[in-house]
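Dropping the structure in here first, questions after.
Removed from the display is one protein chain of the complex; every other protein chain stays in position.
What follows is subunit A.
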Amino acid sequence: MQPAITLDDVAPLARGCAVLGTGGGGDVRSGALAAARAIREHGEVPLVTLADLDADALVVPLSGIGAPTVSHEMIHAEAEPDRIRDEIERLFGRPPAAVMSSEIGGSNGVAPVAWAARLGVPLLDADGMGRAFPEVQMVSMYVAGLPANLVIMSDVVGNVVTIRPVDGLWAERIARAVCVAAGSSALMADYVLTAREARGAVIEGTVTRAIAVGRSTDGAADPLAALRETLGAELLIGGKVTDVARRTAGGFVRGTVTVEGVAGDRGRTLTLEIQNENLVALEDGRVLAMVPDLITVVDTQAATAVQTEALRYGQRVSVLAWPCDPLWRTPKGLATAGPRAFGYDLDYVPVERSARVNGGTREAAR
């Protein structure tokens, strides 16, 4: 029997997507509500792999784009995916065979369940990031060298905009401008791929992984240990948030979060550099983990992800870090989403080395 996303999978998927969101990616709650509603209305969503699809079958990577405050207030129109499907059919002569999440981290990891249900097509067990990133060109398809030459956007009132950008950076720039004109919220198909093109250009298995991550803490005596085990994550520090300094720059919320160790980590201080997502974790000037590896702050007791926007003085948190998909560690992957892409003058060191060499982790993750 083909696996499917059922109503019971929505909550764990949402929890897992929040963890993979590395502090950003938007609130998963409204995506989870939309997904649950769409499953009730249209039925379970089959979950397929690339092997299940014909080589020429079209995969549409979808994501919501816009300001989190806006999408929390001006919720998506139900019909937004219909118009993107229709536009694809007009352009390619056939409708998409599957929906894919562009970004498994955060709300864009959960909401595609609703979009796939609405369109009556399966969801591909893959995404374009394996985590969350703030910009449109920071996707695996771009790193894999697929030409970023098609973006289709659909907004809440029914406008459809098709962009033929010359590259990923222009795609980001024009898509962002269209989004603003549309009221800072839109649905976007960034790339339309055949299953053949998608091979090696998408990060596979991430929907299944997100659900497993979400389920790992269910009934666990030690949720944090269970989550670390499932993620294969280093524990950078267990402590409490003692400072959160935020500033807006270039349209993004940047900030520095300070976590002081408690219990076995007493006396240690970790600082986290954030720009929507958690990007760099430092201790005494030494880097313990950095983007594109994943850094997520979780509640120490419940092991639920804490978004950067919800970080608050005094929270008891644990900071976890684990390796990104190997694609991000290639030269082009690092050029696209490595520390320098975010303005940090750092040479990338994989977390499994930096965290241990720099003494951040008290014990090995596994």
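Basically, contacts are C-beta pairs under 8 Å (C-beta built on N, C-alpha and C of every residue); 3 or more make two chains touch, one makes a residue touch a chain; residues count from 1.
By our rule, contacts and distances are computed from a predicted model.
Within the choices "Homeodomain-like domain-containing protein", "Hydantoinase/oxoprolinase family protein", "SPW_0924 family protein" or "ABC transporter ATP-binding protein", the name that UniProt assigns to the complex's undisplayed chain is "Hydantoinase/oxoprolinase family protein". Checked against the full complex, the candidates A:55, A:91 or A:310 give a single residue touching the omitted chain, namely A:310.
Looking at A:23, A:68 or A:214, the residue that reaches the missing chain in the full complex is A:68.
Only one of A:46, A:95 or A:183 touches the chain withheld from this view, namely A:183. Among A:51, A:157 or A:221, only A:157 touches the chain left out of the display.
With the whole complex as reference, residues 29-30, 33-34, 36-38, 66-70, 72-80, 114, 156-158, 180, 183-184, 240, 242, 246-248, 251-253, 260, 276, 310, 312-314, 316 of subunit A touch the missing chain.
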